[in-house]
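A single protein chain has been removed from this complex, and every other one stays in its place.
Showing chain A:
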Amino acid sequence: MSIVTCKDISIEYDGKVAVDQVSFTIEQGDYLCIVGENGSGKSTLVKALMGLLKLKSGEIEINKELTLGGIGYLPQQADSQKDFPASVYEIVLSGCIKSKGLRPFYNVKEKQRVKDNLERLNIFDLRHKSYRELSGGQQQRVLLARALCATDSLLVLDEPVTGLDPVVTAELYDIIEELNRREHVTIIMVSHDVRMATKGANKILQMGRKVLFFGKTKEYINTSYAKALLGGGH
């Protein structure tokens, strides 16, 4: 069953066309990696999926039944967050903000969900620590746990490994892959690391303002793009 459908979407950013007539479909359980050079419109596309940018034309359909109205989003980190005084627990709890609605307090069920997700990502022991004291990899785990509190069905990650060292990067990719394989979380990830992308994802979308390639990873690695980027040593 398709969970996200984009039909001919175009987006303007700063007066320029950043995304040009892009169409693709994502099925439930897919792991889609969006790759492309800087300025190819990958992040813009993802922001539009999250409803943060207006479309110039085309439409995005997100299956409300499958996502229960929410999408777990892991945005690129803002500078102001790096010295933000907040505990890990507070941040992960804010992932339940939508289900809380106008009730002034979080209920037992929501707190349990936070506990489950903290344990799932192995950061339960860090819950009283301050976010700004954590390493980059730990911070990303916290944000991932928060995203999982928002929904279990669809996660959208925008360059989640930027600035992380290779070991931590590999760990994070493993976590994401496991969430997809074992728990059937649908994943959409923006990355410029094609080698890693082709390892975990089952579908690839190569952006260059337009769709340069969209299809299965197996087919992608035989294209000229992939060969150029992977240097043939795959």
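As a working rule, a residue touches a chain if its C-beta (ideal position, glycine included) is under 8 Å from a C-beta of that chain, and two chains touch if they have at least 3 such contacts; residues count from 1.
Convention: contacts and distances are computed from a predicted model.
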| item | value |
| --- | --- |
| Among "NADH-quinone oxidoreductase subunit C", "Cell division topological specificity factor MinE", "2-oxoisovalerate dehydrogenase subunit alpha" or "Zinc transport system permease protein", UniProt-listed name of the chain not shown | "Zinc transport system permease protein" |
| Touch criterion as defined above, residue of A:N38, A:S80 or A:S224 at the omitted chain | A:S80 |
| Among A:E90, A:D116, A:E171 or A:D193, the residue in touch with the chain that has been omitted | A:E90 |
| Identified contact with the non-displayed chain, of A:G36, A:G70 or A:G200 | A:G70 |
| Missing-partner contacts on chain A, residue numbers | 47, 50-52, 69-71, 73-75, 78, 80-81, 84-87, 90-91, 93-95, 97-98, 100, 104-106, 128-130, 132-133, 143, 146-147, 150, 156 |
